[in-house]
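One protein chain is absent from this view; the other protein chains keep their places.
Coming up: subunit A.
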Amino acid sequence: MRVLGTLRVHRFHYLMMLPGLVLAGMFVFYPIFAAMFYAMHDWSGFTAQKIFVGFGNFLALFQDPIFWNAFGRSIVFLLGTVPLQMAISLILAMVLNMQLLKLSTFFRTMIFLPVVTPVAVIGIVWTFLLSPFNGPVNGLLLDLGLVSQPIDFLGSTQSVMPSVIGVYVWKWLGITLIYWLAALQTVPDEVYDAARLDNCKGHRLAFYVVLPIIKPFALAILLISSVAALNVFPLIMSMTNGGPFFGSEVMEIFIYRTAFAADDGSIPQLGYAAAAGVLFGAVLLGLTALQALATRRTRMATAGSKA
């Protein structure tokens, strides 16, 4: 009876959430639980036959060096792109925010261009630009005398990750730039006026005045950038397919290859791929929880020191 009463009082609330909840239920929540279910089965996807193996897939993953390499590469990719992207775009945003710079809209539009270009296009275009045969980037490096022979950017296991990270930062810098510009717009003009009176400018103005004000934005930007960096599949897929010799195989490529498209002609292993996803997701969830705890503790510490 109490349940019915609650439902009646809040019926409009629940009704209004319904479309969103259905959508999220189908494509966010259900897949998470379904993936956990698949992860406990041996399943090729060709037949309906699923053999329950419990934690067998997970045990196999623990001993699979290819999985751990992909796992590590995803983390390297995250740590390689997000800080770089956030730092460069912050500096650029501060420069473009100068009121005397009349061309700032134009520059901003140019830097935003890669963001609105489909990732697959970016990947394919850069594959050519970075090619050791006739590629313009190598052409330029040779002309300038910086290298004596073409670099095989995407063809060697050493240079493939830095190359992919570089292209990713180039691609998404524009969106982070816009986030920072939005943040900078919230800094009141009076703050700049006051700083000018105190003869505070340049990096001191940036570090001690502007940065503390826009700090709340930094957290949101960090969140959005990290989410994006974990979904790097299209760029790597269209540039290297995860190669050479698994050299750029991040988690999502590992999952896709195991689940849908085994190049060596072996049977797809949907259960195994799902288990890999669950394990990776669990680690990320753990990291998110840790980060949330750390943020809360810092916030409480700040509040405590103010009191």
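Just so we're on the same page, a contact is a pair of C-beta atoms (placed from the backbone, for glycine too) under 8 Å apart; a residue touches a chain by one contact, two chains touch by 3 or more; residues count from 1.
The working rule: contacts and distances are computed from a predicted model.
**Q** Of the candidate names "Carbohydrate ABC transporter permease", "Sulfite oxidase-like oxidoreductase", "histidine kinase" or "Heme lyase CcmF/NrfE family subunit", which one corresponds to the UniProt protein name of the undepicted chain?
**A** Per the UniProt record, that chain is "Carbohydrate ABC transporter permease".
**Q** Return the single residue from A:128, A:208 or A:245 that touches the missing chain.
**A** Answering carefully, the residue with contact to the hidden chain is A:128.
**Q** Among A:51, A:76, A:220 or A:293, choose the residue that contacts the chain missing from this document, as touch is defined above.
**A** For the chain that is not drawn, the touching residue is A:220.
**Q** So which bits of subunit A touch the chain we can't see?
**A** 6, 9-10, 12-14, 16-17, 19-21, 23-24, 26-32, 34-35, 38, 95-96, 98, 100-103, 105-122, 124-129, 134, 136, 139, 170, 175, 178-179, 181-183, 185-186, 216-217, 220, 223-224, 226-227, 230-231, 233-234, 237-238, 251-252, 255-256, 259-260, 270, 273-274, 277-278, 280-281, 284-285, 287-288
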